[in-house]
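Have a look at this one before I ask anything.
A single protein chain has been omitted from the complex, and every remaining protein chain is retained in its original position.
And then chain A:
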Amino acid sequence: MGVCKYRIILILEYVLYDMWWEGFDYFSNHLPATEDDIDFTDIEEKYQVPFEEGFDTIIVIDNVPIVDESKKDKLLKFIKKIFKNAGDIKESGINMPMEVNKETGDMTSKGYLFLEFETADQAIMAIKQYDGYPMDKTHYLAVNRFTDIEKYSQIEEKYKEPEEENFVEKEHLRSWLTDPQARDQFVLYRGDDVVIFWNKKLEPPEEVHKRNNWTETYVQWSPLGTYLATFHRQGIALWGGPSWNKIIRFVHPGVKLIDFSLNEKYLVTWSNEPITLGPNGGAGTPFGPDDEGNQIIIWDVHAGALLRSFPTSTNADGAPNKITWPMFKWSPSDKYFARITPDQQISVYETPGMGLVGKKSIKIEGVKDFEWAPTSDKQTGDKKQKEELLSYWTPEIGNQPARVTLLNIPSKEIIRTRNLVNVSDCKMHWQSNGDFLCVKVGRHTKTKKSTFTNLEIFRVREKDIPVEVIEVKDMVIAFSWEPKGERFIIITTNDPNYGQPAQAGFTLRTNVSFYYLEKPKPGKGADTVGTANFKLIKTLEKKTSDAIYWSPQGRHVIVATLRSSTVFDLEFWDLDFEGVSEQKEFTKADPAASLQLMSTQEHYGITDIEWDPTGRYVISSSSVWRNPMMENGYTLWDFKGLQLQKHLMDKFKQLLWRPRPKSLLTSEQKKKIRKNLREYSKQFDEEDSIALTSVSKELLAHRRRLIDEWNAWRKRVEKELAEEREKAGLPPIQKRDTENMEIIEEWIEEVVEETEEIIED
């Protein structure tokens, strides 16, 4: 209190000093006789320093056997021995209250005791570890926080019914899909501004909503485009609807990464700061004692409720694993989510119960990675699918070969395994319908001197899941399936510099190869001759490309060079090019003929490529995050590689198209639309041209107005100047008459030196 008082006196001195300026009268009239007479209460209240409660290190242990004096020491020793494992117990930090037993008159314990640890964390550990600990057959220890006892004893006994909240109608969260022109939206993050735009073909995008400092780090759409997630120190906020109001908030201090489940039902958040409950024991936050110290939270997106929190997984030594994101992978139906503890196990959890499937993790020695198989529209429509598929791989351990395994969930039934040897690395790529799984196997020769790649393609839909192997002599650095398609592209390199730290100005030499599934020729009757095989369409040699971006609709693809400081190529390919003469027979027979490079473009300083969800447009951008010095901004292309717009902007950070949910049209309806495409396009062309003329009219009027304003201003200023000059007695300014200007050229000849020489014959 001494310090406190001193502070108050200082404050008072300051107050008095202030008064001194106001005049001495105040002193003589108002100053109390002595210091004690001054009423400090208001100042004291204002500057009250809240004391740390300091009871966080104390726990209460109930259900301890009741003992008398003689056994007290023995009991305490025993208790100490148990709790030593949780942390360091403070010296004389154990306190067992005793009382006089009314019947016997002896001093006996009351059945509980207090234990004080060195730190609050150790106290939490002790509660987690020893609550419910069987000391002996009849005594199960109940371990609680000291602060909790007080908190819960204050809770009212009578149940109070929670107040019913008024029903507030939610906005139409998918209103953007009803745009009559079927435009797409995107979010642009630049400087401190986050803006949502409607994309337009030829004109600058139309602003939908703009907010300053909408997010602190970056923004992210939910997978179906319903919500825009913004990141804040306190947690995540989701926004949407036509008004762009906040829909829901998730409190998670220091949140850095988020991941939605595929159907937007759940949200996973990760923060590098473990959850702490603070002095109030988590009051006012969604966290309870179970969440303390955890870093990952699963949320219910609709209700905003915390479903479960997880600690960071640890490896065999107890050290936390490196964070890989997404940490939890969601099954396509949102029903399961799983995470891997490398080398040990895969833990599959079930929603909405949040429990482990089969109550335990799947122990797989050496497991490196796993992926869920996606499902196609057909499957989900057909029947209620119960089993979901995941694939994982394990490296060679001892004499056991490396292995890729397909596993059904929840039955945990293994439906296919494939053994592999000389494996250095595996990457699993599922085709978007889950029809194929390509495992890219990095292999080495026995001497480990050279490396090469095998593509092991599992045809999952076929009986017994046949596997086809494509051997590639070089290292495959990129692999990508055509969305919903049967084609894929790989980028390979045999450059010895591959894998070396990138040097400035150096660009890797690569080859780009296109593959397709050759259907077996229709044989006699129901039997088909041979099986379908993946065949090479074409290889483009001596490229620099390192990234593949398929249109979400398939068919069109961009092969780009992104990670270079000197090359910024974009190649727009069409894999079903029909040519001008529409020789359909010919193109079907020869896929190489229908592979057509439509356009080669360059975007200086490019860092990202984003297709719009319909595959009509694509945006390449250069973000200040990766390329702080380069021409930041973005360029809008159509799918053919024709540049539509280019916007250079400083501090351009991020641009993301708003995803669209799956189409509700049946395939018959889609077919019908495709058939009548010509008629529809006529209508749209008309609309486009009307829009174009109205814009040019507007622009014209704007320009006229500017010119008129300027001319009016010039007139006024010139008049003013003329008047002023007249007043000052100066001649009016002569307009420069450039037409009638006379140029006088004067030639001045000067003899510098003259010598005479007689030339003799």
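Here are some notes:
In this section, a contact is a pair of C-beta atoms (placed from the backbone, for glycine too) under 8 Å apart; a residue touches a chain by one contact, two chains touch by 3 or more; residues count from 1.
Following the convention adopted for this analysis, contacts and distances are computed from a predicted model.
The UniProt record for the undisplayed chain lists the protein name "Eukaryotic translation initiation factor 3 subunit I", from the options "Exosome complex component RRP45", "Mitochondrial ribonuclease P catalytic subunit", "Eukaryotic translation initiation factor 3 subunit I" or "DnaJ homolog subfamily C member 2". Among A:Ala303, A:Ala319 or A:Ala728, only A:Ala728 touches the chain that is left out of the view. From the options A:Gly93, A:Pro223 or A:Gly605, the residue with contact to the chain not on display is A:Gly605. Take chain A: the residues that touch the chain left off the picture are 604-605, 629-631, 648, 650, 700, 703-704, 706-707, 710, 713, 717-718, 721, 724-725, 728, 730, 733, 736, 738, 741.
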